[in-house]
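Only one protein chain is missing from this complex, and each of the others stays in its spot.
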Amino acid sequence: MSGGPGASALTPGRLLETVGAWLLGILWALPLAYAVWTAFHPGEFSTHFVLSAPLTLGNFWAGWAAAPFARYFLNTTLLVAMILAGQLVLCTLAAYAFARFAFAGRAAAFLLVLVQLMIMPDVLIVENYRTMSHLGILDTLGAIGLPYMASAFGIFLLRQTFKTVPKELDEAARVEGAGALETLWRVYVPLARPVYIAYGLVSVSYHWNNFLWPLIVTNSVQSRPLTVGLQVFSSTDQGVDWSIITAATLMTSAPLLVAFLIFQRQFVQSFMRAGIR
Amino acid sequence: MLRRGWRLAVGALSVNSSGWRVHVEGWLLLLPAAVLLVAFTHYPAAATLYHSFFSNPKPGRPPVWVGADNYRAMLEDPVFWQVLGNNVWFALGTIPVSIALALLMAVWVNGRIPGRWFLRLSFFTPTVLPMIAVANIWLFFYTPGYGLLEQITGLLGLPSHNWLGSRSTALGCLVVVTVWKEAGFFMIFYLAALQSLSPHLAEAAALMGASPWYFFRRVTFPLLMPTTLFVLVNAVINSFRLVDHIVVMTKGGPDNATALLLYYIYDVGFKFWDQAYAAALTLVLLLILATVALGQFVLLDRRVHYR
Partner (left out) sequence: MIARLFACLLLAALCAGVTPVAAQAPVDLTFYYPVAVGGPVTKIIDGLAADFEKENPGIRVKPIYAGTYQETIVKVLTALKSGEPPQMSVLLSTDMFTLIDEDAIVPFDEMATTADDRAWLKRFFPAFMLNSQTGGKTWGIPFQRSTIVLYWNKEAFKEAGLDPNRPPATWVEQVEYARKLTKHDAGGNVTQWGLEVPSSGFPYWLFQGFTTQNDVLLMNQGGNETYFDKPAVVEALQYWVDLSVKHKVMPTGIIEWGTTPKDFFERKTAMMWTTTGNLTNVKNNAKFEFGVAMLPAGKRRGSPTGGGNFHIFKKSTPAQQAASLKFIKWITSPTRAAQWGIDTGYVAVRGDAWDTPAMKQYVAGFPAAAVARDQLQYAVAELSTHDNQRVTKALNDGLQAALTGAKTPEQAMKDAQREADRILRPYRR
């Protein structure tokens, strides 16, 4: 095990470690690499690995034409933006309340909020579906997003952050005559910016990739997000053309993947920050 | 204008003590989030309990009270027990392995391995992919006859195997897919924790002649315990929450060998439209999650005292 600064010489132990780490890394990258390879080569080569096979973009065109991916992209983008916007507003307000207002029943309310960390809307599909049905908003982006907008995780994270804001700043703003909301906007929100970015990345990743609840709640192309669209498209009953399916798969993951590749450090730091208690 | 309106509202409500203001303002701030939380988490949980005691609503046949009938049927349902067993095996398969791998990956990425940017990229990338995409890719690999796995085993001279089509290996295959996706995610948390450790500890240990393995076992690992707990809880929740790969790869087959509880709930609730039975099943799921939550709370408490 790399113990830290002590192990700097290229001992056999370190060599073994390096080789082991690299093997695992390559093994880990293999599935995605093969999927990328298949997507860029014609269908016949999806099952016969020939290094000299011709490159082609045909699979992507075929995939794009075979299902309304443009609409799916739009839906997903709108959905993710809508959820994030809702979360930012609601969680900020709630976290501010928990952090700075000693209101009656605060402890009990906070415990109830934490319940959602364990019991997510994802597992309450049957009842939430019924609720959406009663509200009459089935098959809309709102139906997909509403259960997630009050995010216990967001409230928790922001509460932690707000609690670290020095009270002097708060008092200074009050002295200048600012009310509660204005203090929030002028003092707390700017100081919590890194946390907002971190949370935003986590939220976008999660909701871009969410599948089961959108599957249940949407019916038509109008409101279908990418994940559901991909699954409907690659239904295996049709007889599968793996090149086209991997191409479509890459298309749906592309935005997040590209964003990740460019903003790697921020992504990693966001997830790290989100996990630190 | 918002400020003015707010001041007016609070002014109108408050009696002459600031105590009032704190309570009112606090609850007003909390209200929007609280409404949604109650509507989509607390109310459904309660409604699940309620609906599980009624019969299944059908057009022309409104639900009637049937007491514990749904639960009785559940206990007699062999598929239910199979599904529960699957969840246990799935958890046992994915959780220890993904946590151990995550720790290993974090240690390597944190250490002085050359080219660790590639390692970090390689380990973390599966996390940003949708599970649906991951499942499709792996479905391709597991295809008997000419999938990638078949090609590899063919090269090695091993016999062809129907990975997803045989009861003995299907669940294992799903475990592999889940570990591939999750390990990188947990690695990040370990990485954060490792980077927050003081380097002086390692220096001191080296000076005292402790081997790296000893140092890891007696110092690093215990200090990582809070992270391990956090990751453990996350992993457990995920093992109950993530069923996307089942929908794509096996649809619960063969013969329910890969059906997990949430997937069974989906089948019963949205394929058979037996909402009453689905409610009973959901309650079991909620109880399991609540137990895990309680367990974490208790353990966390102990840790706090330990610290």
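Which chain is which? They are A and B, in the order written, and residues in each are numbered from 1.
One rule holds in what follows: contacts are C-beta pairs under 8 Å (C-beta built on N, C-alpha and C of every residue); 3 or more make two chains touch, one makes a residue touch a chain.
Since we're looking at a predicted model, the values are computed, not measured.
Taking the complete complex into account, the chain left out of view touches A, B. In the complete complex, the hidden chain is touched by one of B:Trp20, B:Trp81, B:Trp117 or B:Trp273, namely B:Trp273. The omitted chain makes contact with just one of the residues A:Val123, A:Ile216 or A:Met251: A:Ile216.
On the side of subunit B, touch with the chain left out of the figure occurs at residues 58-60, 78-79, 143-146, 154, 157, 159-160, 162, 164-167, 251, 253-257, 267, 270-274. In the full complex, subunit A contacts the hidden chain through residues 47, 66-67, 132-133, 136, 138-139, 216, 219-221, 231-232, 235-240.
Keep in mind that, in the parts below, only the chains that are shown with their structure count from here on.
Those residues of subunit B lying in contact with subunit A across their complex are 2-3, 6-7, 10, 22-27, 29-30, 32-37, 39-45, 47-48, 51, 104-105, 107-108, 110-116, 118-133, 136-141, 146, 148, 151, 180, 184-185, 188-189, 191-193, 195-196, 199, 202-203, 205-206, 211-213, 215-216, 226-227, 230, 237, 240-241, 243-244, 247-248, 262, 265-266, 269-270, 275, 278-279, 282, 285-286, 289-290, 292-293. Residues 1-8, 17-18, 21-22, 24-26, 28-29, 31-32, 34-35, 38, 46-49, 89-91, 93-94, 96-98, 101-104, 106, 109, 112-113, 115-131, 146-147, 149-150, 152, 155, 178-182, 205, 208-209, 211-212, 215-216, 226-227, 230-231, 234, 236, 242, 245-246, 249-250, 252-253, 256-257, 260-261, 264, 267-268, 271-273, 275-277 of subunit A are the ones that touch subunit B when the two sit in their complex.
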